[in-house]
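Left out: one protein chain. Kept in place: all the others.
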Amino acid sequence: MSVLNTEGLKAYYIIDVLGEKRYVRAVDDVDLEIRENEIYGIAGESGCGKTTLIKTLFGMVEPPLNVMDGKVKYKMNAEYADIFAMDNKRMREIRWEYISYIPQGSMSVLNPVQKVRYSFEHFIKAHRRIRNKEEEFIKPVERHLQALGLPVQILDSYPHQLSGGMRQRVTVALATVLQPKIIIADEPTTALDVVMQRGVIQLLKDVQSSLKNTIIMVTHDMGIHANIADRIGIMYAGKMIEEASTEEIFGNPLHPYTQYLIGSLPKIGDKSYKTSAPGAPPSLINPPEGCRFYPRCDRATDECKAAIPKLVEIEPGHKAACFLYSGVKEDE
Amino acid sequence: MSSKLIEVNGLTKVFRVGSLFSRVRLTAVDNVSFDIKDADIYTLAGESGSGKTTVSRIILGLLEASEGEILYKGKNIMNIKSEREKKEFRKDVQAIFQNPFETFNPLRTVENYLYETQKNFLGVDASDSIDGIEQALTAVGLTLDDVKEKYPSEFSGGQLQRISIARALITQPSLLIADEPVSMVDASLRMSIVNLFKELKDRYGLSVLYITHDLATAYYVSDKIAIMFRGNIVEKGSVEKVLDSPKHPYTKMLKESIAQPDPRDKWDSRVDLHLTEREEYMLKGCKFAGRCPHVMERCRTEEIPDFDIDGVTVKCLLYQ
Amino acid sequence: GGQQETGKEPSQEPGEKPAEEPGGKPAETGDVSRSETFIVDVLGGRVTTPENFNVWAQTWRTPDRGVQQLMLEPLWIVEYVTGEVINALAAEGPEYNEDFTKMVVKLRQGMYWSDGVEFTADDIVFDVELVKATEGMSYHTEFNTYVDKVYAEDKYTVVFEFKEGNSRFHTFFVDRWGGFRPFPKHIFEEVDDPVSFEFNPPISSGPYVLKDYDPGGYWTRWTKREDWQKTPTGALYGEPVPKEVVFYYYGNPEKKVLAQAQHEIDLIEVTSETLKAILEKSDTSRAYRKEYPYFVNVDPCITGISLNADIEPYNNKDVRWALTLAIDIVEELGTSFDGMATMGCLAVPPTPVYLEWYYKPMEEWLRSFELDIEVDGQKFKPYDPEATKRLTEYIKSRGYELPSEDEEELKQIFGYGWWKYAPDVAEKLLERNGFKRDNSGKWLLPDGSPWKIHMVTGTNPSNIGYRHVFAVQQAWKKFGIEVEVETTENAATLTQHGDFDATGTWPALEPWGGHPDMYRTLRSWHSKFYKPTGEPNVGHVSRWHHPDMDKVVDELEGLDWDDPKVIENGIEGLKIAVREMPSIQISGYPGMVSFDEQYWTNFPGAENPYCQPYHHWPNLKYMLPFLKPTGN
Amino acid sequence: MAVLRELLRDGKFTFAFTVMSILIILAILSFFSPYDMSIWNVVPRDMPPSAEYILGTNSKGQDVFWEMTVAIKNSLIMAVIAAFFSRLIAIAVGLLAGFKGGMTDRTLMSINDSFIVLPVLPILILLGAILKERLNMIVLGLILAIFGWAWDARLIRSQTLSLREREFTNTAMLSGQKVYELIFKEYLPFVIPIVSATAINNMFWAVGMEVTMAILGLSNLTIPTLGTMMHWAISYQAMLLGYWWWIATPVVVSVLLFVSLYLLSVSVSQYLDPRTRIQRIGTAKVVK
Partner (left out) sequence: MSFIKRYLLPRLLQYFLVIFVGITVVFIVPRLTPVDPVQEMINTITQRGAYMDPEAIEQLRQSMKEMYGLEGTVFSQYISLWRRLIIGDFGPSLSQFPTPVVKLIGISLPWTLGLMLVTTLLSWIIGNILGGIAGYFSSSRWSAAIERFMMVLRPIPYYIFALILLLVFGYVIPIFPIAGGTSIGLKIQFSWKVIADLLRHAILPALSMILLGMAGWFQTMRLVMSNIVREDYVMYARAGGLRDTKIAFNYVIKNAMLPQVTGLALSLGQIFGGAMVTEMVFSYPGIGGLLYTAINAGDYNLIMGITMFSILGIATGALLVDLLYPLFDPRIRYR
């Protein structure tokens, strides 16, 4: 059962350069189906559109970002609702109650001039009526923090008094305090040291296993994906190019880009030479015609140049968008 | 291969931090010593805030040490005062920084830095010769045409990182200090940069001080490693020895915490995260004592000396 | 001194309306209605020491918030409308001995201080001695210089004995916007330091006493004395009508307009433009003259341009005359006051009394006066008796109606005449002194450098000097001289130090105003006061001096001021000033007052000039008995 | 030119630019004035606007339109001089103090703070007295420059302090740049937006000061400026006598001048703000 799916989602940044409109095709025709009670990882080169995809899923679409096409549907009360069709009030209500968000760069998402306590208070009060502060706010929050293994004292700290890792964990705690159905996390571990990284991931995993909800997690750290994701989608230049279970992605990558990605991962105890994908990521304003990876692909054919391959199921539960495996093209 | 290129002895740096009513001395780097040989890639790893960047800044002369000495080719560089000598040193020791997008002034074209470096250190004006620049760019797989008249925002992170390295190479330095050059980039870019270090070392005999907390790439690329924790080097030695069989409890924890890019190799234990960094800095004895599973009473009170165990130096009483 | 022959009618018989509240207690706040209150402006502006009524300290404080108008009576006071010197606290004029080494003053009897103590010769003796003894009090230097002894011969007679002869010593006691006014002995003898003493509550010798004052310094309120009869005002003119008089400073001229348009102020002095605005806005407001040209033509000051005759090239008589002839009087008065002024070419104000005393007798001489330069083979006669006519032509062209068709009457209002507008003669005068014009027609000094006149004036646009400076600047520019006007708050210092070429400061010192004696005016030109430019000046700012003038002044000193020969002597002095042109007199001070007839009428307007019309002159107290309430 | 074209697509900028251009054209027109503004009574007095006298005439007998053109010219010259020189000082002090730190910083900031603390208006009044008739627009501009830099120097200093922490400072040092090179090549470009925004604010302030001084009668009243125009109109009671064209002209012009300066500053600083600029230029301009 999917809790969230997208159909042909297109989200472009529209920028005006000297009177000429340019489209940054950051999310270009993405179909997703996220299931209940799973951790879905999204990986890809930097700048390929991961954050944009997440924002679109969350309905945080503000200029210059525009949704050009497609739908994002949430399953609510056994029905699917398109978030772009909701009014502001409804959208405000489902946030945090139904779907919450752990943004990229936790360093600066907490209000620097208020104690962490107030962030909790505001986020909760926005959705719950609190009559008895002690019973309905302070105690539950403290319980929540304890359950996550966080010290209660952080409530009385200012964000700058906390280390980066701690702040990131506060955002995790904030995102889970109302026990939403879906949690979206955008690179929650980047710029943390490995021990901290592990702490944060551990926390997310704990939350998921107790709430049995869905986590969508973006990171380019394949190690993290390997550790917690159930399924992984690989993005390249605004498109989803492969999607499979974690084991499949690491054990049997199909798309040449994924192969490069997996093949170049260093490991302790292994000093053999690793190569990485040649060339540079493509521009999202003028992406290559046809398959967007073909300029960097050593197995590219003329077909790759001419048409865009569609993400189709190659093996059960394993989708890829590559003409090496299927001839299905994206319809124009 | 055996001569010491740079030798850091007993380096200590104290910062004063705090607010109006709680002002503390923070020993960000505490009696750190290590040395780097010619054509050696030396990794400095450790948790956030352990003092890695501070060490590199002191070596580069961008910060003043509180104590200790740094011998470069046998000469104490802390005493350098004259501009000429400083310049000579900088010509020999160059650096690249963590964040490629921050390395260059976003309001200037990148090529400027290349010309300036050549002009200032080699005295060669760009209008006379650009051979050195071309050569450096070739070494990182770029050409001058790729770089010309472009602002930092017009490059990808990987490209900027390469340009940054190229700039450092123009002076044909003996030592390159790379402070977390890969933390902001994705896996495939990471490898291309690290590969570049290897190549430069092999081809030009360059030494690299590679600062990172990505132990996997450290293992992949370097010869020696030092693990820092709260201002101390807790363990140092050849990278294989240290990472294959870590000795210090912190190194062990570090290694365990690495997320292996292999779904079959998931974490099986849990980590215990400690709350306050400040307090750990304040500890008298071993700063890891608060979290160490093997902690002894003495760990908290005594100065912990270094111990040598089969070619690895460890700062832990377990190895007394 | 002229004894006052009052053709004036007090509006009320004394005692007709008995004071409602007996006893010296001031009335409760606010229970005096507006219709019984007379509200006037404060010329000096906001008082920064509102609680201090000691005007005998050298700094003089702001005396025109009622202190000089209502609270204090002098020995004598000039009334320049009628041309008399009124005996106030003095019973009659001073009596000097032969060589002016002794002066006897008889005091008016039955005068009382407001606290019930009688005013006697002891007060004067005490006052003079205290002032002599106290540094920092006004007249300390004067009294020490001249007074050898002062004593009371009897209760009402004071005798002064001088160290040297001084025929004008009594003028220190003549109030003409200043002068020594007696203070109460019984108060001051208790005081340790009469300089820092605040004299609060003040004891008055005039018809009103202080009721209260604004701690912020904007208003001061006075209430009529129960025993107003025991003051010179009461004795001379009867009961002052308003129960209370408030001195209220409203600020900038536009505020005064608004205040009067709302009937919040009965008497103000403003600029010609402001007056125009008031007359437009308020039906009940009237000027001194009910119709055009509105202005007060009785002010005893002559205005114009002072030149620094001590420096090149203004030390040259020809240059001074050239500058005078380069001014077209009609254009000047048009620019500065839209024609509303009395032109005056002599160093004496063209008020009705001085016209009579000097202008008329001198007219023949003026007509025939020749400059030492030939035009068309004839000596040039600079006087222009037609100037008045030209001015009235201008006035007509501006669309105003002339106040009269009668030439004589027009001459009374607009003056007898002025100098000709003769730029050609001016040019000749300059050229014969080596001045040249450059290619663009600009004048060069004899040494070939460009001629630039540095004019100095204050920053207040309602100042008459300010208006003249800008108007004359125009004239001289037109003539081809570069002129720069500096408006500065320090104009006084600059002119006193001679740091100017031309300024709007009084071109001649005012005479007494109500007396034909020219001593005050002419003496300031005496060479004994000459100080070179740069040093602070003591005589006239022009620093001009001439042996002939010295002689006139010395002669004058030997004459009693009531001696009929004084006028002859004055004419002699004025002739010298015309020949030498030390400074350029242009017009009388065209005061612009506005009376509001909402609550009070029978103001001393041009149709009934029983008294000077200003609120700031000390004679205001003599206006009050004649005011009539409208009953509004 | 491209920059201008881009800026012109901003409605606010276009408005401001148009108004500014008109004002500048008017200022230039002043050189072709048929009248010498120092001469009075060249036209009939107190005439309301008409075909002959577009903006009427004043009580001094001058054509208000031409007086206005000269006033705009003078006020602009004064404001530009004030802004330009105060920027020079602010940049030099701010960059030096921010970069050097330590004693240099302390000393410079003490001087700087002393200037912040000084009461400007009284001192201007006093200086006006010292300079007397030499107080022309250029001198006034220079004096205002002396009092107008301190606050902005502080801004530049704090900007520099944060720039000093940025990585490219180190890159520059490792490229062998000397201190002055570093300051001018690396930091100056960052400081320019502050400089341009504050320059406009400073002009704003300078014109305001001039108006205040003139209304108090303390500037050189023979030179037509926006301030002296108001001074004359006020002292001749233009407002109460209904000569609205005389008083309204300088008021409207200065409001227009300020509004257009403000809008210019807003849109220029928006344009120069790296964050919005990135949006405009587009981060996605990736090579090939």
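Going in written order, the chains are labelled A, B, C and D, and every chain counts its residues from 1.
In this section, a contact is a pair of C-beta atoms (placed from the backbone, for glycine too) under 8 Å apart; a residue touches a chain by one contact, two chains touch by 3 or more.
This one's a predicted model, so the numbers in the text were calculated from it and none came from an experiment.
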item: From D:8, D:29, D:92 or D:125, residue that would touch the chain that is not displayed; value: D:125
item: Touching the absent chain when the full complex is considered, from C:61, C:454 or C:467; value: C:61
item: Missing-chain contacts mapped onto chain A; value: 58, 60, 91-97, 100-101, 103, 105, 108-114, 118, 122-123, 126-127, 158, 160-161, 174
item: Chain D residues that touch the omitted chain in the full complex; value: 106, 109-111, 113-114, 116-119, 121-123, 125-127, 129-130, 132, 204, 208, 211-212, 215-216, 230, 234, 239, 247, 251, 254-255, 257-259, 262-263, 266, 270, 273, 275
item: Chain C residues that touch the omitted chain in the full complex; value: 29-30, 45-46, 48-52, 57-61, 135-136, 138, 140-142, 145, 171-172, 174, 176-179, 195-196, 211-212, 214-219, 221, 246, 248-252, 254-255, 258-259, 261-262, 264, 489-490, 492-494, 496-497, 499, 510, 520, 523-524, 526, 529, 536, 538-539
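The rule is short, and it goes like this: only the chains that are shown with their structure count from here on.
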item: Whole-Å gap separating chain C and chain D, where each centre is the average of the chain's CA atoms; value: 46
item: Touching two or more other chains - residue numbers and ranges from chain D; value: 281, 285-287
item: Shared interface positions of chain C, touching two or more other chains; value: none
item: Residue ranges of chain D touching chain C (in the complex, touch as defined); value: 38-41, 59-61, 125, 128-129, 132-133, 216-218, 220-222, 231, 234-237, 239-241
item: For the chain B and chain A complex, residues of the former touching the latter; value: 46-49, 156-159, 183-192, 194-195, 213-217, 219-220, 243-244, 253-255, 257-267, 270-271, 273, 275, 277
item: Sites on chain C touched by chain D in the complex; value: 253-254, 257, 271, 273-274, 276-277, 280-281, 331, 334-335, 454, 459-462, 470-471, 473-474, 477-478, 484-490, 494
